[in-house]
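Pasting a structure here, questions to come.
Missing here is one protein chain; the remaining ones are kept as they sit in the complex.
To keep things simple, chains are lettered A and B as they appear, and every chain counts its residues starting from 1.
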Amino acid sequence: MYVAVKGGERAIDNAHGWLAEERRGDRAVPELTIPQIREQMTLAVNRVMAEGSLYDPDLAALAIKQARGDLIEAIFLIRAYRTTLPRLAGSRPVDTAAMAVDRRISATFKDLPGGQVLGPTFDYTHRLLDFALMAEAEPPTPLPSPRGGGEVPGAAAGQEAPPSPLVEEGWGGGPPRVPHVTGFLNRDGLIEAAPSSGATPPDLTRAPMELPADRALRLQALARGDEGFLLGLAYSTQRGYGRTHAFVGELRIGRVAVEVEIPELGFAVEIGEIELTECETVNQFKGSKTEPPQFTRGYGLVMGQSERKAIAMSLVDRALRWQDLGEDFTGAPAQDEEFVLMHCDNIQATGFLEHIKLPHYVDFQAELELVRRLRAEAETMPEAAE
Amino acid sequence: MTAHALQGGFAEAPVQSARAFREILEAMARPGTIRRVAGAEPPSPLSVAAGVALLTLCDPTTGLHLAGAADCPAVRDWVAFHIGAPLVAAEVADFALGTWEALQPVSRFRIGQPDYPDRSATLIVESERLVNHGPALTGPGIETATWLNLPETAAFRANRALFPLGFDCLFTAGDRIAGLPRSTRVEKI
Partner (left out) sequence: MTEQLDAGAYNFAYLDEQTKRMIRRAILKAIAVPGYQVPFASREMPMPYGWGTGGVQVTAACLVPEDRLKVIDQGADDTTNAVSIRRFFQRTAGVATTEATAEATVIQTRHRIPETPLKAGQILVYQVPIPEPLRFLEPRETETRKMHALEEYGLMHVKLYEDIARHGQIATSYAYPVRVEGRYVMDPSPIPKFDNPKLGNNPAIQLFGAGREQRIYALPPWSRVESLDFDDHPFRPSKAPHRCDLCGAGHSYLDEVITDDAGGRMFVCSDTDFCAGRRARGHRGRLAAEASAPPPHPSPTRGEGGAPSDGLAQGGAALASPPPRGEGLGAGGAGPEGTA
């Protein structure tokens, strides 16, 4: 007699067991530790923190390990975890001018207060596989590279120059204060002002996305958005789909203090520091009848060292500002707020994309029945179908 | 803050608020049906049901308007301690609490916007008693017709005429609660 197959539960258990084995791989190879991932896969950890919207290198490393290196899966693990966390307080805005910079470059000025600091960048590496890294033994350390090193004042190639005279000492022995390039331009009115509204920015993790979005909400969405999606969009603006003539006014990577206001104390307390990448682009803008010519701004801020993402974000931010700046909508994807914001989240995108592998027997059967019926009717009425 | 303000909340919030919500959901989905709720002991003059509704639905993200006798120090302290809802003017309230008389004129409450009709107030109307007798109710949630002792009919007919805009009501008396969403048609007695 017929017995219904009950395979679902067992199939899931077996799939999970198999997955765990595959994750571990060959047991003759030592297991990865979380500190190893955190310290040696740092940029992957940074991406998971940025798009997972949770600054915790250890948890990001754990997620990468658990996800077998699938970064979107790791981001998903972090997102699902962070949403269960209680929100104890909101920090004060971080002061990126007080950032302890590891890297700080400007493409618009040869030298400037705070100096040009190359930092730990791939930029001038020759992309040649370093087979020495395949050796099991620790390779010799090439050069001492303390944090804050690698400074290249004047960007004068090959010269051993003294530290830039424009580097200021920080107050009280703290890191030197590195003023923003856009601040210098702003002093002369050469760039649009960007005054703080003082308003609490909206939070799309706590309130549904509402369109049209203001710039703060757009920036939040972009900061969590998929790096690849933003890269493609930003690239499209460079090729003419919403071109904004971007210069990297400044790109900086470093650590900033996070402060929380304690109402009972009446002042702010530093609770730690986080690494950020900030990019400010200086974009061209023709003046109008009412406004003299001024440069305009694009902005990117991403957790961790994520400079490709920060640059892409600032280009997309600028392209999305066409309306504020009285520009034309040319139909470019990067100008289309709804298109960008509704599709930049890789957790939403991958979930919906992959859900089409779930059973759709029922709706497919409905289509099948309809197509068969339409075909049958077409065959019985050959003339009418002409 | 009075000592009483610290008492009378849910002892086991996840489960008590879940049970309370199911009763409120049934009440709102089946206008005119009278449900019973439990778990709150709010200060006078609040009914148990009104206290349960506040604990279940309100929090620091929802503006609450206290009207008439409900706007007293004991209630304010209790709300501050257990719910944390900011107390706001009627015109901007997400929730309003009071007797029907105290809530007048109800035309001041938010009715939503054509593109966001959900951005409207929910009135928690404290009543002497709730019985299935009085004006006839028809509409979504009601198979044929039902009856509820509403304080009047004109205001609810005017509210229905705004549909899909309008405010929604929960009537509370003791541990009883009944719902009257904007979608319900109210017939004169």
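Criterion: a contact is a pair of C-beta atoms (placed from the backbone, for glycine too) under 8 Å apart; a residue touches a chain by one contact, two chains touch by 3 or more.
Remember, it's a predicted structure, so these values are computed and weren't measured experimentally.
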>> Touch as defined at the start, partner being the missing chain; which of B:Gly68, B:Pro117, B:Gly134 or B:Pro151 qualifies?
In response: B:Pro117
>> Please identify which residue in A:Thr42, A:Thr108, A:Asn186 or A:Thr350 touches the non-displayed chain.
In response: A:Thr350
>> Given that one chain is not shown, which residue among B:Gly8, B:Gly63, B:Gly98 or B:Gly141 touches it?
In response: B:Gly141
> Please identify, in ascending order, the residues of subunit B that touch the omitted chain?
Replying inline: 13-15, 17-19, 21-22, 24-26, 28-30, 56-59, 61-62, 94, 113-118, 120, 122, 139-143, 163-164, 166, 168, 181-183
>> Please output the residues of subunit A touching the missing chain, sorted low to high.
In response: 1-12, 14-18, 21, 76, 79-80, 82-84, 86, 205-212, 338, 342, 347-348, 350-355, 358-363, 365-370, 373-374, 377
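Here, only the chains that are shown with their structure count from here on.
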> If you average the CA atoms of subunit A and of subunit B, how far apart do the two points sit, in angstrom?
Replying inline: 44
